[in-house]
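With one protein chain withheld, the remaining protein chains of the complex are depicted in position.
On to chain A.
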């Protein structure tokens, strides 16, 4: 056998690491999702210590280390606090299909909440037509089409009649 250290062919073995999951929403998110599905409204939790309204609702206020147990209803309208125009076709893991670029992701703070929610924004991907501070409203699927996950939200869209501040 040839003992010389010769350069060999490079081999890479293709493999898909395909792991199926079924994630439990848990008590807090199950209530959030059923309120959204059945009543078309957003709910958050209010910390008994710092009064911070958190959305999505979760078991503990991380800042205060206390259990959240007061529920509050939030508005379906809010303010855009940040956005990006996406030029990469990012994948939706529940369908395996890409979102077609260009599209807009926005961070919207619903009125009454201290947290923001991130979702698609139905607006032309044009920097002249999107701005921080824009007033937004949520657009949900029709009641009979809602299934109890985040796809029940179609997107946010700007409230009509707004002008970009100079």
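Everything that follows uses one rule, which is that a residue touches a chain if its C-beta (ideal position, glycine included) is under 8 Å from a C-beta of that chain, and two chains touch if they have at least 3 such contacts; residues count from 1.
One rule holds in what follows: contacts and distances are computed from a predicted model.
Engineer: One chain of this complex is missing from the view, so tell me which of "dihydrouracil dehydrogenase (NAD(+))", "Phenylalanine--tRNA ligase alpha subunit", "Acetyl-CoA C-acetyltransferase" or "ABC transporter ATP-binding protein" is its UniProt name.
Structural biologist: Options "dihydrouracil dehydrogenase (NAD(+))", "Phenylalanine--tRNA ligase alpha subunit", "Acetyl-CoA C-acetyltransferase" or "ABC transporter ATP-binding protein" considered; the missing chain's recorded name is "Acetyl-CoA C-acetyltransferase".
Engineer: Any idea which of A:62, A:90, A:132 or A:159 touches the chain not displayed?
Structural biologist: Missing-chain contact among the listed residues: A:62.
Engineer: Can you work out which residue in A:27, A:97 or A:129 touches the chain that's missing from view?
Structural biologist: A:27
Engineer: Tell me, which residues in chain A touch the chain that this view leaves out?
Structural biologist: Chain A touches the missing chain through residues 13, 15, 17-29, 58-60, 62-63, 65, 67.
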